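Every protein chain except one is present and positioned as in the full complex.
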Amino acid sequence: MTGNTFGKVFSITTAGESHGPGNVVIIDGLPAGLELSEDDLKVDLARRRPGQSKIVTQRKEADEPEILSGVFQGKTTGTSLAILIRNQDQRSRDYSDIADKYRPGHADFTFDAKFGIRDYRGGGRSSARETAVRVAAGAVAKKLLAQLHGIQIIGYVKQVGDIQAHIPDPAAITTEQVEANIVRCPDADAATKMIALIEQVRDEQDSIGGTSELVATGVPAGWGEPVFDKIKADLGKAMFSLPAVLGVEYGIGFGCATLRGTQNNDLFESEENRITTQTNRHGGILGGITSGMPIILRCAIKPTSSLSQSQETITRDGETTTIATRGRHDPCLLPRFVPMGEAMLAIVLADHCLRHRLSQL
Amino acid sequence: MTGNTFGKVFSITTAGESHGPGNVVIIDGLPAGLELSEDDLKVDLARRRPGQSKIVTQRKEADEPEILSGVFQGKTTGTSLAILIRNQDQRSRDYSDIADKYRPGHADFTFDAKFGIRDYRGGGRSSARETAVRVAAGAVAKKLLAQLHGIQIIGYVKQVGDIQAHIPDPAAITTEQVEANIVRCPDADAATKMIALIEQVRDEQDSIGGTSELVATGVPAGWGEPVFDKIKADLGKAMFSLPAVLGVEYGIGFGCATLRGTQNNDLFESEENRITTQTNRHGGILGGITSGMPIILRCAIKPTSSLSQSQETITRDGETTTIATRGRHDPCLLPRFVPMGEAMLAIVLADHCLRHRLSQL
Amino acid sequence: MTGNTFGKVFSITTAGESHGPGNVVIIDGLPAGLELSEDDLKVDLARRRPGQSKIVTQRKEADEPEILSGVFQGKTTGTSLAILIRNQDQRSRDYSDIADKYRPGHADFTFDAKFGIRDYRGGGRSSARETAVRVAAGAVAKKLLAQLHGIQIIGYVKQVGDIQAHIPDPAAITTEQVEANIVRCPDADAATKMIALIEQVRDEQDSIGGTSELVATGVPAGWGEPVFDKIKADLGKAMFSLPAVLGVEYGIGFGCATLRGTQNNDLFESEENRITTQTNRHGGILGGITSGMPIILRCAIKPTSSLSQSQETITRDGETTTIATRGRHDPCLLPRFVPMGEAMLAIVLADHCLRHRLSQL
Partner (left out) sequence: MTGNTFGKVFSITTAGESHGPGNVVIIDGLPAGLELSEDDLKVDLARRRPGQSKIVTQRKEADEPEILSGVFQGKTTGTSLAILIRNQDQRSRDYSDIADKYRPGHADFTFDAKFGIRDYRGGGRSSARETAVRVAAGAVAKKLLAQLHGIQIIGYVKQVGDIQAHIPDPAAITTEQVEANIVRCPDADAATKMIALIEQVRDEQDSIGGTSELVATGVPAGWGEPVFDKIKADLGKAMFSLPAVLGVEYGIGFGCATLRGTQNNDLFESEENRITTQTNRHGGILGGITSGMPIILRCAIKPTSSLSQSQETITRDGETTTIATRGRHDPCLLPRFVPMGEAMLAIVLADHCLRHRLSQL
């Protein structure tokens, strides 16, 4: 009831804090027979890992996943699969500063209001550290989707500050293009500018926001449920459950506000017994159910709240004070958000992939 | 598993189609002792009802709610509460047109892909008709929130096409201001222009999109869960579960993409033992948990897909054809969206209001 | 969270009290394409109905089911299916007696302790009246199981007081044998004695307990989940969720306590590529998963708590008083339990039937 489980058929339950012994995820609902090993988890974990480039946090975390159960002789058994990622950087440190002060933009105050107690070491359960096991579970979901339907999940950075990438066809972007630069923007020119901007704000002890676009291709028509569990609803929840996400839109998104029906409707057509639409303002989702067109969504990510420059704030007792976050934080969350967003997209699709088996007699 | 239930403690389960006998909601988790009668449901049902003004659909639906259970001697009993709203307008009609054609922007094709069968009368389960019982349940949630915490839920239309309302302080808007005009925009000048625009697009056999802003005031700090069931995540799911919503943002929303941390962080301050923030770009939610500041979110609503002018489409067999929607549809969904959005906001808050009782020893 | 939903894929959510407007069930998870009408529900509802014979309560309830949604052109649509059964016998009556007194063996006191308020008319939500919609939902589950797998669900009365039926082969019992007498015991000699005993206790203003045996044949091997959702666990919950059930056992049941492993183990054998066991002390369930052998379980049902003779009790204020239940109650719950038990057995199997689709890649 404290919301550590996500998904209904393919579901993940997680535990772990930033500076405790480790993080763990239990995946329930994975069918038997999928080939899987720790190696399958490592690619995306490396993409999420701190210290991967000069424009992300320089903390050290090895992120070595250990599969504790659910795999036998290289294949999933159909029983619950647990993955453990131990925390490395648990050195004892002086936390007296953040123990008593509320960092602006963080969950320090709200955790105290909720629980009356707070693991203040690195943000505890509110730290983005918890997303490591989501990314591991997402890698499992991706493998399931790829094997069963050839589905591909691709995310990238669309915007950092005022710099917007030009992406003529989101469904044509490849992982190689995304991974070609450290900011994970497939528009090389924009990427160069984004990297420069991120380095600039970092040098100014500041941070910067942005948007990320996520695409799934190969999803069959007919996935999703009609009312509360619309694909768009589950995706909305999935994305907003990630730290720092302030907005989510799919297809034309907020752009629909200024359109007329004649401008917005995507017209159906039929090619070789396959029904498609001429355009994709609906982002692959109609009535909450997939249409067979690429699923496209975007998330708005706020600038990192942790700043190494001094900010005004208050103590737990309401006294005015200042705080500067020690340690090394991401000047921009976007490059590391990409694998997190992809993971949640994959997890939602894996859930609905399996749920679809229940629709017809 | 087909997603007809929403919420974990205060939860609603719904059934019903556009042209079947009726729609029903079962509310589970409503505590015993709340005064409640059918009259409590009627105000919001009237605000959602077709035919309420010249700028909405002119269909006739009485929307008389009947409480079937869960209330005794004027008070809730703590057991499941069912509300039935019969459909009135069930006259048999010639549906051969939409039975075989896929309306652009609708769920006709995707329902067929999912279920292999489709109740085509008025969209069946995909019709916004299903939101009537959500609004009834939302009225119950509003009453619970008002009685326990004095919480107020207000929604209004923020934008229609290019016309934007000027709302200096969302938290100061009153129901009276919203209900002062038929488009439900508290900026009177903008409202006049919106009404004119809606009438224009209606006369041109077209439709128009827009945005709605939703505000909850009086919500205590500490509601919401840290990981998957963040308040923002549940609100995101709630809003995206409503028909025609293509985007959701809270606080500064997509505007965060161009801000720096120093510009975006809301600084804490303490007044008379109450901790607040100097600004509210975080929309009342930090780390997925309420901060005690007003909750503010916005939804993007697409232009109505049903158009009375002819549109190209295909038949179930893939043959090219045209379709013009007969019957009278909303030229703009926004005025009737407001009570739907409020209902879902109230339902999410009622759920977390009760869940908060479980947080501490 | 108040437990009005049962099942995970094929799930039912119910509402309704004994003397309110009616009872309703929403079935979620029923696949599209099953032929269904109200007629399919009426046979079992008639078997559960009061007034069906001289040995059950003589209350009048018509139990006319109305399908409110989820069926179109005679087939299920895959969306939520609601069934409404109105209460007929709602005449206002003088309830002052039971309003203030706690009936022995009933939930009057415990409801007050839980909710602080209680719909005392006929027991309100604690009345067995709520099982009417379970039986309706069970009829839907039975139809699904019969169509997909040819599964048959049969229940009967095994024991009333000291009278035990002799049932050489539970899996061979037919509905016709069960319905051949009003006590629903397929052993005709035992049935005659049971009826005489029930009439005797009724005449003595008393009641009598008994046991019922439930059998499912045709269930394939492999249904059920390994740990918490073992078939036996879900069946246990299902049966204990019915009023008056004090004990549940399957296969050899409590008889296993005195057996040795060599006496209890059922040995496997293989016939024409089908694996079976030579005996069925395991009641068709091994490790919580179906073995393909008939599922056999038994429930112990307590004697009706309502007695027309005077019993000692106390008032809400703790004052000593006496109570005699007016109205006409079942002198023995067993004959009407049979369709309730069958319904819950069918609902559990329908749930696991669908869940089984998720087990393998």
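The chains carry the letters A, B and C, assigned in the order they are written, with residues numbered from 1 in each.
As a convention for this text, contacts are C-beta pairs under 8 Å (C-beta built on N, C-alpha and C of every residue); 3 or more make two chains touch, one makes a residue touch a chain.
Since this is a predicted model, take the numbers as computed values, not measurements.
Q: Which of A:K42, A:R59, A:K75 or A:R328 touches the chain that is not shown?
A: Hidden-chain contact among the options goes to A:K75.
Q: In the whole complex, not just what's shown, which of C:Q58, C:T110, C:Q147 or C:T174 touches the removed chain?
A: Of all options in C:Q58, C:T110, C:Q147 or C:T174, contact with the hidden chain holds for C:T110.
Q: From the list C:T14, C:T57 or C:N280, which touches the chain that is not on show?
A: Residue touching the chain left out of view: C:T14.
Q: In the full complex, which of C:G74, C:P168 or C:G318 touches the chain missing from this view?
A: Residue touching the chain left out of view: C:G318.
Q: Touching the hidden chain in the full complex, which residues of chain A are there? Just list them.
A: The missing chain touches chain A at positions 1-5, 8-11, 13-17, 20-24, 26, 28-29, 32-33, 66-70, 72, 75, 77-82, 84, 114-119, 121, 124-125, 354.
Q: In the complete complex, the non-displayed chain touches which residues of chain C?
A: Residues of chain C in touch with the missing chain: 1-6, 8-9, 14, 102, 104-107, 109-111, 113-116, 125-126, 130, 159-162, 201, 206-211, 220-230, 232-241, 243, 245-270, 273, 275, 282-283, 286-292, 300-307, 309, 311-314, 318-320, 355-356, 358-360.
Q: May I ask you to list the residues on chain B that touch the chain which is not drawn?
A: 9, 29, 31-34, 78-80, 147-148, 226-227, 354, 357-361
Everything below uses one rule, namely that only the chains that are shown with their structure count from here on.
Q: Counting only C-alpha atoms to place each centre, which chain is farthest from chain C?
A: Max centre-to-centre separation from chain C belongs to A.
Q: Taking all residue numbers used at the chain A/chain B interface, answer same if over half belong to both copies and different if under half do.
A: same
Q: Quick one: chain B and chain C, Cα centre-to-centre, how many Å?
A: Each chain's C-alpha centroid was found; their separation is 39 Å.
Q: Roughly how far is chain A from chain C, going centre to centre by Cα mean, in whole Å?
A: Roughly 46 Å, centre to centre.
Q: Counting only Cα atoms for the centres, state how far chain A is from chain B in Å.
A: Result: the chain centres lie 26 Å from each other.
Q: Residues of chain B that touch two or more other chains: which are they?
A: If we look for residues of chain B contacting two or more partner chains, we find 1-5, 8-9, 14, 114-116, 125.
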